[in-house]
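Only one protein chain is missing from this complex, and each of the others stays in its spot.
Presenting subunit A:
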Amino acid sequence: MKILSLNFLTCAVKACKSSSASYPLHPKDAELVQDDIELNPQLLVNLMPRIDWSALSTTATELGFPALPAQPPTPEELEADEQKLKDLHNLLMQTQIMEGKLVCGNCGHEYAVREGIANFLLPSHLV
């Protein structure tokens, strides 16, 4: 699963949905792989409005990537900055979580990731 998936995912426990602590999910013991994908600057520029930047910053830091700037880059900044484009491309498009856990910051539940597939089925006591 691409890191970008985490932009859309949250804890599957209903009661956690209303808590801001349930997003983003926190990777733990994550094993990452890098795919080799051609950089598409326009795609990244167009993707920016879809990204929750502060959540992505948290995720990037937790996974050991270089810290992101406090504010998301404007389209002009991003187009003009090849290093920034490469870094975002690497983080969002090329990196996959293959093994590890995704942890909810609200209830503490840990969702296992195996072979790139996160399991959001809940144990019976949480359903």
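Side notes on the structure shown:
Everything that follows uses one rule, which is that contacts are C-beta pairs under 8 Å (C-beta built on N, C-alpha and C of every residue); 3 or more make two chains touch, one makes a residue touch a chain; residues count from 1.
By definition in this document, contacts and distances are computed from a predicted model.
Between the names "Alkylglycerone-phosphate synthase", "Methyltransferase domain-domain-containing protein", "DNA primase large subunit" or "EKC/KEOPS complex subunit CGI121", the one given in UniProt for the chain missing from this structure view is "Methyltransferase domain-domain-containing protein".
The omitted chain makes contact with just one of the residues A:L39, A:L63, A:C107 or A:L122: A:L122. For subunit A, the residues in touch with the chain missing from this view are 1-2, 4-5, 8-12, 14, 17, 23, 43, 46-50, 93, 96, 111, 115-124, 127.
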